[in-house]
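What you see is the complex with one protein chain gone and the rest in place.
This part shows subunit A:
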Amino acid sequence: MGLLSKKDAKLITDPLADNNPITIQVLGICSALAITAQLKASIVMAVSVLFVLGIGNVVISLLRNIIPSKIRIIVQLVVVAALVIIVDQVLKAFSYELSKTLSVFVGLIITNCIIMGRFEAFALGNGPWKSFLDGIGNALGYGVILIIVGFFRELLGSGTLLGFKVLGDPIEKTGLYAIGYENNGFMLLSPMALIVVGIIIWVQRSRNKALIED
């Protein structure tokens, strides 16, 4: 990456794998469980968090020298809340169905630990450009897991991907369904999201033994 120095690039690539907010820090689990039954919802959630965390980190970083440390949490909340409301309104205006599927979970981005965590841990102590990269990196790390989980849950649970019937039609009995395949209803229930995240963690840690803590 010619555009970024090595150090800056690390800010983006680290949270994608070895310091992933979901699988390593185990943050932001609730939304990963709640909205990953469909791939589309996962992608929209990932993009929303990308927007909120990217912009939010920059705003907090710009304000970092003038925020009195006693009320910094309140200021951070105001910033996230403002950004989340923008996302929510945009979704309602342009994709009402999807915003209904995501329901309260868009609003609950405010409480997503990853966002407040990055504000506190990074944006308050670093410049805007670095904070921006850090925000993008963490949001991408979050989004990647969301999309992996959403992919498997939608594929195995509904037999579709982004709404396309990739495995055939279960009612018309075409494709895989013709030979007796059936959708796995368990995949649509939240516990299965936890198990899929668990399996991702398992695979990741067995590939990189350094991540295993005792």
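Note that in this section a contact is a pair of C-beta atoms (placed from the backbone, for glycine too) under 8 Å apart; a residue touches a chain by one contact, two chains touch by 3 or more; residues count from 1.
Note that in this section contacts and distances are computed from a predicted model.
> Per UniProt, what's the omitted chain called: "ABC transporter ATP-binding protein", "RNA polymerase sigma factor", "Na(+)-translocating NADH-quinone reductase subunit B" or "Glycosyl transferase family 1 domain-containing protein"?
So the chain that does not appear here would be "Na(+)-translocating NADH-quinone reductase subunit B", according to UniProt.
> Which of these, A:62, A:121 or A:195, touches the one chain of the complex that we don't see?
A:195
> Of the listed residues A:59, A:115, A:187 or A:200, which contacts the missing chain in the full complex?
Answering carefully, the residue with contact to the hidden chain is A:187.
> Where does subunit A touch the missing chain, residue by residue?
Touch set of subunit A with respect to the missing chain: 180-182, 184-187, 189, 195, 198, 202.
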